[in-house]
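Please read through the structure below; I'll follow up with questions.
Presenting subunit A:
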Amino acid sequence: MIATVIPIALTLFTLGALLNLYRLVIGPDIVDRILALDTLMINSIALIVLADIRMGLGVLFELALLIALMGFVSTVAMTKYLLRGDVIE
Partner candidate 1 sequence: MELLYALTLGVLTSCGIYLLLRARTFTVILGLTLLSHAVNLYLFASGRLATSAPAIVGFADHSADPLPQALVLTAIVIGFAMTAFVVVLALKAAVELRNDHVDGENPDEDRP
Partner candidate 2 sequence: MTHLMILPILIPLLTGASLLLLYPTPVGVQRLVSIASTVMLTLLGLWAVSTAGSGELTLYHLGDWQAPFGIVLVLDRLSAIMLLLTAGLSLFCVLYASRGIDRQGAHFHALFQFQLAGINGAFLTGDLFNLFVFFEILLIASYALLLHGGGRARSRAGLHYVIINLVSSALFLLALGTLYGLTGTLNMADLALAVAATPAAGQPLLTAASMLLLVVFGIKAAVLPLLFWLPRAYSASSAPVAALFAIMTKVGVYAILRVFLLVFGLGESPANQVAWGWLWPLALLTLGLGGIGALGSASLRTMTAYLVILSVGTLLATISFVTATTLGAALFYLIHSTCMTAVFFLLADLLGQQREQGYDRFSDIAPMGHRWLLGGIFFIAAISMAGLPPFSGFISKLWILQATSGEPQGFWLWGVLLAAALLILVAVSRAGSGWFWRPGKMTAPRPLDRVCVWLVCLMIGVSAGLSALGEPVINYLELTAEQLLVPQAYIDTVLPESARLAREVAP
């Protein structure tokens, strides 16, 4: 059952990722793009977890964790930059 569900879930997440990319490309504002990238990061966490289940190895968990951490930090950095014109002050 899981074996059939996973490809479906993967496809759905991929579709989601493509929608994110669509927003990332058309914008119109930079904040939209940041939002799109942030969402893309989150969706890719799911993609990775699903791939991990499909391979049945469980070696990609750290990657998921790291994407969560790093996605957050980069979103913060970019919005901070937009807000203040700098990132660290």
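Just so it is clear, contacts are C-beta pairs under 8 Å (C-beta built on N, C-alpha and C of every residue); 3 or more make two chains touch, one makes a residue touch a chain; residues count from 1.
Candidates were picked such that all candidates are chains of the complex that A comes from, given by their letters.
Computed from a predicted model, the values in this text were never measured in an experiment.
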{"item": "Candidate touching subunit A in this complex, from 1 or 2", "value": "1"}
{"item": "Interface residues, subunit A side, partner candidate 1 - complex", "value": "55, 57, 59"}
